[in-house]
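Before we start, here is the structure in question, set down as structure tokens.
All protein chains but one are shown in place.
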Amino acid sequence: MTEQAKKPKKQTRLHEIWVQLKRNKLAVVSMFVLIALVLVAILAPVLAPYYYDEQNVANKYAPPSAEHLLGTDKLGRDILSRLIYGTRASLTMGIVAVLIGGLIGILIGAISGYYGNWVDNLMMRLLDIYQAIPMFLLCVALAAILGASLRNAIIALGLGIVPGYARIMRASVMTVRETEYIESAKSINCGVFRIITKHIIPNAIGPMIVQLTMGVGSCILSGAALSYIGLGVQPPTPEWGSMISEARAVMRQYPTHAIYPGICIMIAVLACNLLGDGLRDALDPRLKN
Amino acid sequence: MAPLLEVHNLKKYFKTKAGPLHAVDDVTFTLDTGKTLGVVGESGCGKSTLGRTLLHLTDVTDGKIFFEGEDITYPSRSKLKKLREQMQIIFQDPFSSLDPRMTVGEAIMEPLKMRGGMSKADMQAKTKELMDTVGLAARFEHSYPHELDGGRRQRIGIARALSLDPKFIVCDEPVSALDVSIQAQVINLMLDLQEERGFAYMFVTHDLSVVKYISDEIMVMYLGQMVEKAPSDELFANTLHPYSKALLSAIPIPKYPNNTKRILIEGEITSPINPKPGCRFAARCRYACEACSQPQKLEEYTPGHYVACCRYKELINIKEEM
Amino acid sequence: MAEKLLEIKNLSVEYHSDEDILYAVNNVNLTLEPGETLGLVGETGAGKTTIAKSIMRILPAAQAEITSGEILYRGENLLALKEKEMQKVRGNKIAMIFQDPMTALNPVETVGYQIAEAIKRHNKISRNEAADRAGDMLEMVGIPRERLGEYPHQFSGGMKQRVVIAMALACNPELLLADEPTTALDVTIQAQVLDMMRGLKEKLGTSVILITHDFGVVADFCTAVAVTYAGEIIERGSVDRIFNNPQHPYTQGLFNSLPSLEATSRRLKPIKGLMPDPTALPPGCRFCERCEYATEECAKKAPEIYEVEPGHTVKCFRARRDD
Partner (left out) sequence: MLKYIGKRLLMLIPTMLGIALVVLIIIDLTPGDPARVLLGTNATEEQVEELREELGLNKPFLVRYWEFVKNVCQGNFGSSIMTQRPVFSEMLMRFRYTLVLVVFGTIFSTILGIPIGIYAANHTHTWKDSLAIFLSLICVSMPSFWFALLMIRFFGVKLQWLPISGIEDWKGWILPCVAMALGLMALIARQMRSDMLEVLRQDYITTARSKGLSERKVVYRHALKNAIIPVIMVIGGVFGSSLGGSLITEVIFSIPGLGQYIMTGLNNRDYPVIQSGILIISTLFAIIILIVDVVFALVDPRIRSQYTRRKKNKGGKSDDGTGKEAKKANATA
């Protein structure tokens, strides 16, 4: 229990998490799936057999074949290529929205949690009001009013998820703030800035990372929903949600056209959730020692 | 020469919804270099708050604190920085008082870094030296606290407190989380260090056998107030305050056969929120009388032995019976 | 001699985690006579609680495994009982009190319900009768019966521990396992609770195994002592023998480590080193690395249990000489 500390080299925190995470095979697989999806998004022009907007009306609704592995849609566009290009919009929506929402949320939560008192009270009351509007409704309203586009959908999603992150961050900052090691840091003259950046954030960020990972998944889902009702990515740019929406009209004849993008969404979101679960276990102090 | 630390009528109240919580109420004492003051009492008596207030980890509500003859009750920012180098604290729980994200070396070096004025190599050398002083093997430098046992972790806490060469250290129940055999190791280390470096300890604890062992003087607290203060041996030989008597007799003594009579006190500790004036122990005291509802004065029984009980003179001759 | 109340034979318990096997209890033998009060003393991780939980068979099923041994209660092996039969023993014949009264009570049930539940489980009586008896139990531990309808959070720590004790004694068990019942309490409250427990023990004639790390509590409360170290019982005897004539170097070391109220010297004599890692126990005597008398034999071979005097057994080669 105690003697394992003999390793001469300093173990980094990241390494430690990785060691824990490695035990959870599903989480590791999910991580690779996510990395692969990001690569697909970046390398879409290389990987996709056709350009996403390459039309061939003569060959519309073609069944799967050697040229078009998943067939073609109503304009004769290659479905596989559109799925590959669609990764870009979907992942961007998930990741960027979470970055925006997470960043603002962490900031609000950290300030609110550290200062407490009236600052905290004020911020929490404001969040209460903001949260009184159901999140999806808020996103829809924002996206609709700002005008349907990828950028506005991202802004809408990002603003919609701020309160959740702010609350989680606030809670974990408050827990950390109460610990004796923060008092100990004060007693050796650590300033507020150092206490927040060196002691509180590194210790409070754990639950946040889990939430951010899962948040990417839920933003991909909500983003797809926005696109489905026409408030997200605009045609002809492909996006999984809007592809389902387009395929809806031909659901009777060509159900697979709606099934493929749905599966893509599911895989991406599932990977985020599984990785999030795995990270939660890896970061859980109870499992340690 | 002025004593190292002088505290006059120190008060610390916390605001709560139900009213002010009198955590520390009117505590007065002095402490000389190289001496140890033991502070004992049960949970909620304000002993930990007292230590934290002295170190300005929370604000003073009222009273005066002098350090080396200088008034430090409300120090300026720069003064506080200097003070904190001279006054340090060792915490109770070696599990929660160390940042889990910092290695042993980093944790010990942090105070040096905060003080500044040392090269990195010097700091590293000093860290090694400190680890050696507190008996931590060099191989633990890159370990994380959770990889170590309680005793070693507490040694890290001690090294951190020592690193700035303080003159006064508050020890907030430093050994109560440790097993007896480890506890003895840590106590010996603390005594050795005191002999070597001559700093003063304020030793806060609920364990009376430890406090008798380590202190020159002992202060007994009840609900924020000091009820009795005396040199260590004197307190155990001539306990005056009914609460101190009950407290001392309640310690289970590891001796068999053990014929000491227990004085059981009824009831449990009351709330320190909005207390009534007068003796706070009166509600549980079997000798309580009307005079006890008046504020109690601290009286000197023999030189250095103070007690805050209006009936202590009558009680000296009463034999406690079960 | 009367029938033994409890007899533990060669009990071994392991905990399994992902990488390691933790040897928590190793070949423990322990007997308890009816009416005896045994103090099971040792430091953190010595296996005291595991022994008690093995008797109750409430070890966490997923990690813990009893690898060998028998626990005979009035001659019947508890480890061989079916779960259903064991449930009739738990709380009825053998009861247990836990260390932390703050977490030992269900926060969303009234204390009255929690006590009555134990009574109803083991006696064929109506709900009202059970509630009535629960009230009697509360009064017995010094709490007015009006408080039956209150919830645990309305009680202070000392009061909660009284409730836990009332619950444990509700069915008048023959054996009470008390796992550090006063550690979480302040000294004056500890004195109250111990005093009350002593009275009840005498009144009801319950045998007690008191798990503690505090020799002071043992001297105060017990008639016999068993000292545990690294999952073994290394010395057992009457309180008088253990306190006034300890034989095992570890027991001696523990007494030397204690700051005494009568001490004159300003130095304690601690035992050097730490308890061995329970996932990698040394092959010989578990204490040999820290023992000032250790010989080569100690490092190689584990000592047997030697009886130095009737009823006083020691697991150390130094006790062998007399044979």
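To keep things simple, chains are lettered A, B and C as they appear, and every chain counts its residues starting from 1.
Assume a residue touches a chain if its C-beta (ideal position, glycine included) is under 8 Å from a C-beta of that chain, and two chains touch if they have at least 3 such contacts.
Bear in mind that the values here come from a model prediction, so they are computed numbers and not experimental data.
Undergrad: Out of A:Ala110, A:Met135 or A:Ile201, which residue would touch the omitted chain in the full complex?
TA: Hidden-chain contact among the options goes to A:Met135.
Undergrad: Using the touch definition from the top, which of C:Asp100, C:Asp195 or C:Glu289 touches the missing chain?
TA: C:Asp100
Undergrad: Looking at the full complex, which residue from A:Val28, A:Leu146 or A:Ala171 touches the chain that isn't shown here?
TA: Considering the complete complex, A:Leu146 is the one touching the chain left out.
Undergrad: Suppose we count only contacts with the excluded chain; which residues of chain A make the list?
TA: Residues of chain A in contact with the hidden chain: 116-117, 125-126, 128-130, 132-138, 140-142, 144-147, 174, 177-178, 217, 221, 224-225, 228-229, 241, 244, 248, 251-252, 255, 258-259, 261-262, 265-266, 269-270, 272-274, 277.
Undergrad: Suppose we count only contacts with the excluded chain; which residues of chain C make the list?
TA: 56, 58, 62, 83, 87-92, 95-96, 98, 100, 102-109, 117-118, 121-122, 151, 153-157, 159, 164, 167
Please note the rule applied: only the chains that are shown with their structure count from here on.
Undergrad: By CA centroid distance, what chain is farthest from chain C?
TA: A
Undergrad: Give the chain pair that accounts for the most C-beta pairs in contact.
TA: Max contact pairs: B-C.
Undergrad: For chain B and chain C, let me know how many angstrom lie between their CA-based centres, rounded off.
TA: It comes to 32 Å between the two C-alpha centres.
Undergrad: Between chain A and chain B, what is the separation of their C-alpha centroids in Å?
TA: 50
Undergrad: Which positions in chain B touch two or more other chains at once?
TA: In chain B, residues 149 touch at least two other chains, as defined above.
Undergrad: Going by the contact rule already set, what residues in chain C reach two or more other chains?
TA: In chain C, 274 touch at least two other chains.
Undergrad: Looking at the complex, which residues from chain B come into contact with chain A?
TA: Residue positions touching the partner: 52, 55, 57, 81, 84-85, 88-89, 91-93, 96-101, 103, 110-111, 114-115, 139-140, 142-144, 146-149, 152, 157, 160, 164.
Undergrad: What residues on chain A touch chain B, complex-wise?
TA: Listed in rising order, the residues are 1-2, 4-11, 13, 179-181, 183-190, 194, 199, 202-203, 285, 288-289.
Undergrad: Within the complex, which stretch of chain B touches chain C?
TA: That would be residues 42-43, 149, 151, 179-185, 187-188, 191, 206, 208-210, 212-214, 236, 246-247, 249-258, 262, 264-265, 268-269 of chain B.
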